[in-house]
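What follows is a single structure, and I will ask about it in a moment.
Of the protein chains in this complex, all but one are displayed in their positions.
== chain A ==
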Amino acid sequence: MANKRVVIDPITRIEGHLRIEVEVDENNVVQKAYSSSTLWRGIELILKNRDPRDAGLMAQRICGVCTYSHYKAGVESVENALGVVPPYNAQLVRSILNESLYMHDHVVHFYHLHGLDWVDVVSALSADPKKASELAFKYSDSPIATGTDELTAVQKKVAGFVEKGQLGPFANAYWGNKSYKLSPEQNLIALSHYLKALEVQRTAAQMFAIFGAKQPHGQTLVVGGVTSVRDILSPARLAEWKSKYEIVKDFIDRAYYADVVMAAEAYSTEPSVLGGLGVKNFMAADGMMLNRTENLFESGFIKDGDLSKVYDIDEMKIKEDVTHAWYEGDEPLQPYDGETLQKYTGFIDGDTVNGAAKVIDPNDKYSWVKAPRYDGQAVEVGPLSCLLVNYARGNEKVKKEVGDFLAKTGLPVGALFTTLGRTAARMLQTKLISDNAITTFNSLIENLKTDDSTYTKFEIDPTKEYMGRFIGEVPRGVLSHWVRIKNGLIDNYQAVVPTTWNAGPMDKNGQIGPYEASLVGLKLEDPKKPLEVIRVIHSFDPCMACSVHVMDIKGQELSQYKVNPLGSGAAC
């Protein structure tokens, strides 16, 4: 019997436009999977011939969710090209902004983008609020937003919608699917945290705005440093950051951590979240400067799941394949030689479980996302990769955090190599960052006693050619931006972003990427309600606008860049 096709478009609760298709056999087990991005914007092309000082603010508009990642990457790739080193204060503030971004971004992802894949809102309505209130103490010594009164109010609020079939943003989801595993009481606890997180994320955004001007799309970085010197030199502003930081950290400790422990317990026997790791190569970059000598996270590459060996990254081994992407080209190319010419082939008519639709032709091109490869291999990037690389490197902080979590949940290390593990890793990364951001902050306080500099002057010589790059860890994994400057203007600009690594289509050798590989073997309860697929894909935290931007419609060949050793680290 022929496989049945399931088309999911739009994948909602993500940034951007993503289509996922799977083919299931007669037992509803996924045999093949395809990932397609359906929007292209062309920002790198637009960056050409602009003032290099505009690169950060323009590249930032690649994404309004991980908004700061591309800003920092744009500014620091130009600094790398010009040989500008910003003052230590500026480096620390940039790191504080990055830490603030993570604390915002991961909380929003877990509760508002991914949470409803784990939490059945409708089930929460039949919970006993008093029991739920008591149960919350199982997962946290001092649970937050789970008093009986508060839970009763939450329940009532949502019940009002349900009774009249008016679910608002919760309407028509896959409630009642058998792969939802939380009890009604557990669902109610999480639902209350969903609402509380809407409030906390606002505080987290304010934390960023204190030194970053606003969130999203901060406006305080410039080539050479940061501009918010008055905020940095104001004890009142510093204290404001710290008090908001404490509110967010408190939520991470008492709700986010507790809820993931609760989910890990409930889902520890659910098959659809215990697979989901088809690609076992992992890459991570340096990130989170704590002081002059220490970054919280280190870089590295793990091959085929072997944690006994971590390789240093060789930038020249990064290549992008366009065999199944909507660009012309035959051979995988290094980003500096990126040769891209649009070749849109669209979709074909086909049958799906929901009837006739436009579907992907797997023998042709099918996505605006390219397929990046490292040393010819597909690679997963993101919080899970970051933790695995650092665990394997022997990073003490990471080893302790991961060890504590496994002990608390009784899960084996192998549980990390799953959809559940990917979601847990994001929480553990957030916990590590929220615990250690205060070190960065204290480093700033210490340095401000003797140094108030925030900016390094520089000049761009229009007769010279410059080239440089940024490679760093951002919320969705390894991000790199590459810039060439000529006649005082941007001559070429390339970004290779985390979601491109994860969401890319099949390559020339038929090798599929992490999204696609993570779905093969997944059994669906009901192909018309593919909750299991959504949950696996959301565990990667898709960010499509980020991943689709790489194109030079003139097919121009980019010249060679000088490759700098990885891990200057100072400003990551």
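We take it that contacts are C-beta pairs under 8 Å (C-beta built on N, C-alpha and C of every residue); 3 or more make two chains touch, one makes a residue touch a chain; residues count from 1.
One rule holds in what follows: contacts and distances are computed from a predicted model.
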Chain excluded from display, named as in UniProt, from "2Fe-2S iron-sulfur cluster protein", "Hydrogenase small subunit", "Allophanate hydrolase" or "Thiamine pyrimidine synthase": "Hydrogenase small subunit"
Residue, one of A:Lys138, A:Lys214, A:Lys309 or A:Lys400, that touches the chain absent here: A:Lys214
Residue in contact with the excluded chain [from A:Ile96, A:Val222, A:Ile302 or A:Ile318]: A:Val222
Which of A:Gln31, A:Ser126, A:Ser243 or A:Ser453 contacts the chain that the document leaves out: A:Ser453
Interface residues of chain A (partner: the chain not displayed): 7-17, 38-43, 45-46, 50-51, 53-54, 57-58, 61-65, 67, 87, 108, 112-113, 116, 121, 153, 156-157, 160-161, 163-164, 166-174, 195, 198-199, 201-202, 205-206, 208-220, 222, 224-225, 227-231, 233, 344, 346-347, 352, 354, 357-358, 452-455, 457, 528-530, 534, 545, 551, 553
